[in-house]
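Our next item is chain A:
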Amino acid sequence: MSLRARLGVQRGHFTVDVDLTVEPGHTLAILGPNGAGKTTILHALAGLAHLDGGHITVDETTWATPETDLPPEKRSVGLLAADHLLFPHLSALDNVAFGPRSRGTRADTAYDIARRELARLGLADTFHARRPHQLSHGQAQRVALARALATHPRVLLLDEPLSALDPESRPTVRQALAARLADFDGMTVLVTHDPLDALTLADELTFVRDGRVVQSGPPQQIVREPRDPYVAQVAGLNLYAAGPAREGTLHLASGAAIVTADPVISRENWVSFPPSAVVLGRHRPDGSARNTWRGRVARVELTGQIARVSLTGEVDLVADITLGSLAELHLAAGDEVWASVKATEVRAYPR
Partner candidate 1 sequence: MLAATDWRHLGAHLTNPVVVPAIRLSLITTIATVALCLALGTPLAWLLSRRDGRLWSWIRALVTVPVVLPPVVGGVALLLAYGRFGLVGQPLDAATGLRLPFTPYAVVLAQLFVSLPFFVLAVEGAFRALDPRLLSVAGTLGASPTRVFLRVALPMTLPGVMSGAALAWARALGEFGATITFAGNFSGRTQTAPLAVYVALQADPDAAIALSLVMLALSIAVLGLLRGRWLS
Partner candidate 2 sequence: MKRLSLPLMTAVGLMGMTALTACGSGSTDSATSASAAMTPSASSTPSPSSTLSGTVTVLAAASLTESFTALEKSFEAANPGVDVTISFGSSATLAQQIAQGAPADLYASAGTKALDQLPAEAKAKPTTTLARNVLEIATPPGNPKKVTGLASLADASINVVLCAETVPCGSAADAVLTKAAVTAHVVSREVDVKATLAKITLGEADAAIVYHSDVVAAGSKVEGVEIPAAQNTTLAYPLVRLTDTAATKAFADLLASAAGLKELEAVGFLAP
């Protein structure tokens, strides 16, 4: 009882070829840069794109192969996109009841389902009669979620569900979505480019780039051991490909050396360290840090009490320093600085 799929879709010169597995009650988040093929994956699952290879199997039923295609209305799916896509000529309640009615449920039962789904998402009776244009963005998106769930789909497809919302309503809807997914017993596939959505809503993450899976696994593992620059960026880590280690020292592709306290046995490795582990100074440090590199400030950004400094040099990296440090160092773009990282902060794992 699960969703198992290998999706091969050809779009001109662009090929999507990914494997997915989602267990009941679980949420799989698909992350990737724009144009990675995320939406194509959702369309293939929904039946809006034809499979050129592979298969989609849900609860031992085959939904699609290159030869057979169950049309969207025959698949048990619910789809929620960035835009709510509510039917403008129907009230909120009619929108939610549309799915059950379309699947042959009697009118009174369908409206009971619709009322219940709206209530579960915190939408009171006063909203029932409103047309989509009379709802706020956040309310409309919750109605749309209720509509997607009202058919009791086995597979719920969420396509950037929060990306079109304003910053004020986003947390509310994210919370309502998280709560609702917690007691949803079907399989959920969430496409997003927002790490926060992925980390708060998903049980499994799959990163895709250029139509292929670059890394997948539970969020904790991915955050700890990214294996792709994009994944590292999402996880907020500095990541480098390195060769074999000699006495704890590895050499990066750029030729720079990096020292780790981790035991290393593989010939091909990834090394990573968090930006917060980087200490910056105007002069060459003489402390205990084993890794010291000279670099030039490319950019400084502020988020709250933290300043994120991007450096280019022997090793390109980002460093998070306190506002206090920033004020003390007087850093500006083009300045030369020294960066140091303790060997114990550097993680190394097989590539």
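How these were chosen: all candidates are chains of the complex that A comes from, given by their letters.
Remarks
Just so we're on the same page, a contact is a pair of C-beta atoms (placed from the backbone, for glycine too) under 8 Å apart; a residue touches a chain by one contact, two chains touch by 3 or more; residues count from 1.
Not measured: the values here are computed from a predicted model.
In summary, of the candidates 1 or 2 that share the complex with chain A, the touching one is 1. The touching residues of chain A, counted against candidate 1 in their complex, run 46-48, 71-73, 75, 77-79, 81, 83, 85, 87-89, 98-99, 102-103, 147-148, 151, 157.
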